[in-house]
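Notes to accompany the following structure.
The complex appears here without one of its protein chains, the remainder shown in place.
By written order: A, B, C, D and E. Residues from 1 in each chain.
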Amino acid sequence: MLIHLSSWPEIDARLNAGQPLSRTVVVPIGSNEQHGPTGLLGTDWLCPEIIAHAAEQADETLTVAPTFNIGMAQHHLAFAGTISLRPSTFMAAITDWVSSLSRHGFERIYFLNGHGGNVATIEATFSEIYAEWSFVEEQPPFVLKLRNWWDLPGVHGLCSSIFPTGHGSHATPSEIAVTQAAYPDRIKTADYSPRIAPNGPIRDALDYRARFPDGRIGSDPAQASPEKGQRIIDAAVPALLKDVADFAGEVRP
Amino acid sequence: MLIHLSSWPEIDARLNAGQPLSRTVVVPIGSNEQHGPTGLLGTDWLCPEIIAHAAEQADETLTVAPTFNIGMAQHHLAFAGTISLRPSTFMAAITDWVSSLSRHGFERIYFLNGHGGNVATIEATFSEIYAEWSFVEEQPPFVLKLRNWWDLPGVHGLCSSIFPTGHGSHATPSEIAVTQAAYPDRIKTADYSPRIAPNGPIRDALDYRARFPDGRIGSDPAQASPEKGQRIIDAAVPALLKDVADFAGEVRP
Amino acid sequence: MLIHLSSWPEIDARLNAGQPLSRTVVVPIGSNEQHGPTGLLGTDWLCPEIIAHAAEQADETLTVAPTFNIGMAQHHLAFAGTISLRPSTFMAAITDWVSSLSRHGFERIYFLNGHGGNVATIEATFSEIYAEWSFVEEQPPFVLKLRNWWDLPGVHGLCSSIFPTGHGSHATPSEIAVTQAAYPDRIKTADYSPRIAPNGPIRDALDYRARFPDGRIGSDPAQASPEKGQRIIDAAVPALLKDVADFAGEVRP
Amino acid sequence: MLIHLSSWPEIDARLNAGQPLSRTVVVPIGSNEQHGPTGLLGTDWLCPEIIAHAAEQADETLTVAPTFNIGMAQHHLAFAGTISLRPSTFMAAITDWVSSLSRHGFERIYFLNGHGGNVATIEATFSEIYAEWSFVEEQPPFVLKLRNWWDLPGVHGLCSSIFPTGHGSHATPSEIAVTQAAYPDRIKTADYSPRIAPNGPIRDALDYRARFPDGRIGSDPAQASPEKGQRIIDAAVPALLKDVADFAGEVRP
Amino acid sequence: MLIHLSSWPEIDARLNAGQPLSRTVVVPIGSNEQHGPTGLLGTDWLCPEIIAHAAEQADETLTVAPTFNIGMAQHHLAFAGTISLRPSTFMAAITDWVSSLSRHGFERIYFLNGHGGNVATIEATFSEIYAEWSFVEEQPPFVLKLRNWWDLPGVHGLCSSIFPTGHGSHATPSEIAVTQAAYPDRIKTADYSPRIAPNGPIRDALDYRARFPDGRIGSDPAQASPEKGQRIIDAAVPALLKDVADFAGEVRP
Partner (left out) sequence: MLIHLSSWPEIDARLNAGQPLSRTVVVPIGSNEQHGPTGLLGTDWLCPEIIAHAAEQADETLTVAPTFNIGMAQHHLAFAGTISLRPSTFMAAITDWVSSLSRHGFERIYFLNGHGGNVATIEATFSEIYAEWSFVEEQPPFVLKLRNWWDLPGVHGLCSSIFPTGHGSHATPSEIAVTQAAYPDRIKTADYSPRIAPNGPIRDALDYRARFPDGRIGSDPAQASPEKGQRIIDAAVPALLKDVADFAGEVRP
């Protein structure tokens, strides 16, 4: 069930359905930021959306929230089209999503993340949210979990086997392949060099652009294809369903 | 051009294209909130997205940002599936979108809004953003504009003529018709009564639910149909293009 | 009863008096900002104060708080003497007023507003305040209401009939007349042109000053007189008393 | 010149008048809080307003801002009618007043304070404001000064001589006398005991009420009279004018 | 008991020990800032740490928290090595320390302060913390107290008698002597003039440096010696133990 294409009575019924996943919700979360010379700016929020929606197609008892499409992309701001929240803003927004979803009775909130640069702030936010309860000796009525889609069991290994060289860490062929599978009419090509982009530390936006002139880090995205993307999606869907089910079934200590 | 389905070099080229709309961007903005017994929870962000994307189809020189899909829906929180930002969070997030888009050279930022409940906070945010400049006698490098889609020239009149009674102000047949045109396989029906919902003041969430038990205000959404929705979209598209062009062409005093 | 000219035991007794208005309080709220070549900088907080104090003279069971005299006047900052809060500051301050008044048992808090530019932020603040309760399924112990003095029943019509042309929307003859009635020794005159000021959009402070060089929007304030001001006050007083009584008497759903 | 009863061209002219006080402004600042069984809730903002307005009557070259009437009164919240800002809100609001006044060219901003409980937060705010400049090796374009009216040269000694016993530190006969001089028709009486109230530490609101049941600290306010209040005002006015002139004339190092 | 050199079971046992001081904790708090040509940058946090640790040596039932070593030193920022929190940050941090210590059951939290410039912000913070409770008619589960080490009974008099001239208010011989007693191998000398530094108001950092070129205010720190410092410590230790015991034994009203 996709929340945004459902009515409130449908969500209400779901929450009270007494199924294993009834009170668990998946939030696709990512970023809108440059993805090298050929990648879509939306790559990092499209990937978790594509995988979560495919999982919901496979198992309708999965509840999927709207996509949280703008994250922490400070270091990409020197490339046109990037939109970033400051970490403090990102934290406030995630907090409000959690407050809203918890209000309705969702007890397990699972963030399926598509952007490595989001991880630190999302984890900091979980602590910020929990702190309100920890300072007063209470347990929150919800449990939060963050999972990067590439860390779903089996997915990372598959990506490595498909792209043994030039996978890199930004504008990777695997993430670009996933978007190609879903948006085949938006595939872009470009001459770029070197074939495999350099690596290095990530700092402010101008520093980033100087180190990584076309935006890629360590990657050769031309290896991507829609077929490869579909293979990744096909592996990610059951892994996500299993991971969410495990999370929903965890007994709180 | 849809930013999220473009690469950064494409946006870069657009910004430097020297066309009338090159440095203007449209941000569809709405809310994810209950829309009565039959409306989609995503109605308020889907409508401006549907209209903006249709306009981009009609005139590719229009640049459209990703959709800002969660807004200020505090009063709807007693209905499952609603997700709301606090006004202070909403303000911070809009501010960061503006900072990001301005960073790239967008000089006119046009928010196409789909939720009446967003208006006050968006306007307050504009003042918050401008204040930074006004306190120090500087002019910001951008101009901001808010337009509700139903206030586009000609659209409100059309809606009134299609739905002379029972239009109301929440879960209106016009907004539901727009989503039906775009998502015909998600049309929902329900028995509800009274046929036309009551009116009243809007306050906190429990007060709202007590006054408006199924979520509607003053509306009879069963009058919606995909065909009526398409008529509204067809009227909104040229009105939006004209309105954005006028905004882009405004000379700053 | 004016709170600031009362002792705490008097307010305590009022709160426990069991009268219809005992637990309702009126907060005059406005702004200190330029009002054209002849208007007082205090116009927007003086008008609601004048009307509220006159109403309290007419019916001592009305409880009136001190005047909240600085509001959201970002767009007027290019004119000397304007003092503005950022919207975020304004929100925090209103929140603390509400927390304080609610602490004592005031259950209905009625803001009588004198500045159109305050409306968006005040409404956003109400949502911010309510959100704390809406996120946790509780009803706040108070109800908030915003009323612009010119929107009191009958007042707008009267102003239109007295000033059929050149009323405009800033530095209006009606608001200036109200201050003239109360401060007849502070009436100022000036040669200004055009007689009726231009209209246009409101943005940042330098933009405002460029569009509206003497500060007026659409108005011809020289039409004001103390007599006309007194007529407006005389109409507003009973309208306010009735409006507050209706608000105090509303049954919560 | 009282800003709120002036037009913007008048303030503009004042700023450019080249007089010793042209670019100095006095902000009366206080609190609305319980003042014992007989004191007015507005005492702490009325006193600096009364003295500043009297000084402006004596020397029209003094520029006086509207009164900042709500301050930090957390500890008085257990008494009806008290309105308090949290320190963080108070800081934000003072900051915006300073930003606004500085924007117009006021280079010396003098806060004439009427509430001891405001002192810590006002001083912290000055540091908060200065920090923005100190972190980047710049000097702010304004200088800030805080003066309690009872600390004006000669005033404290006069108060001590008029009220050798039972002056105390809250709901003092001197502050109540000042309001009696200005509002003789609002003089209140009450039987209270002990004649001189106890002393003790100031903490949260319930602790305060338990220690000081009628609100007074160390004072016997029944000693106040309008005549005594007038003597205090008469001493404070020249002291204020001198103190402001000294401040305006200070050479920055 | 020093918290940072204890294990959690030891602190747990202390809290439940039922001794007079079991639920009282001392927090040494200061600042890292310039202390003239010879003083250590850490002087203001070292002094309360030295005294509190010596007191814990004398009476192990005293519980001492880690030292809060960075405070409000905005005005010293023009001198290398100074580290300052903005007052708003300082307030947030103190609040979290209090929340943490209160969570464990500490009911009396005693801040032993080493920096006059901290006082305003610490007091404002206490009000900010209390406000949360005062707005809702509840009493906090803790009591907060601020004591400057030089205000401990007997200490100020001793310092005055040891340094009858040139004590001053910043980089005083007494505070420097205390650090000399504890860090005799870090004693520094310098030629400075005038022998006794000037006095004056404290404002922003550049203003401060212009008024007080070597950082001292009113002091002649060369009078310090380790022996004098030890005398001060020896006087401060029993005074602190007595003061904390009195605070712990206070009955809440």
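In this text, a contact is a pair of C-beta atoms (placed from the backbone, for glycine too) under 8 Å apart; a residue touches a chain by one contact, two chains touch by 3 or more.
The shown structure was predicted, so the numbers you read here are calculated from the model rather than taken from an experiment.
The chain not shown here makes contact, within the complete complex, with A, B, D, E.
Only one residue from A:53, A:75, A:167 or A:231 touches the chain missing from this view: A:75.
Residue A:91 is the one among A:91, A:112, A:152 or A:197 that touches the chain not shown.
Residues 72, 74-75, 77-78, 84, 86-88, 91, 117, 119-121, 123-128, 130-131, 133-135, 137-140, 143-144, 203-207, 210-211, 252-253 are the ones on chain A that touch the missing chain.
What chain B contributes to its contact with the hidden chain is residues 99-100, 102-103. Within chain E, the residues in touch with the undisplayed chain are 3-12, 14-15, 32, 34-42, 45-46, 65-70, 77, 79-86, 88-89, 92-93, 95-97, 100-101, 103-105, 183, 186, 188, 190, 215.
Simple rule for what comes next: only the chains that are shown with their structure count from here on.
Work out the mean CA point of chain D and of chain E, and you get 30 Å between them. Looking at chain A, one finds that residues 100, 103 touch two or more other chains.
Chain contacts here follow an irregular pattern that is not a line, a ring, a star or a complete set.
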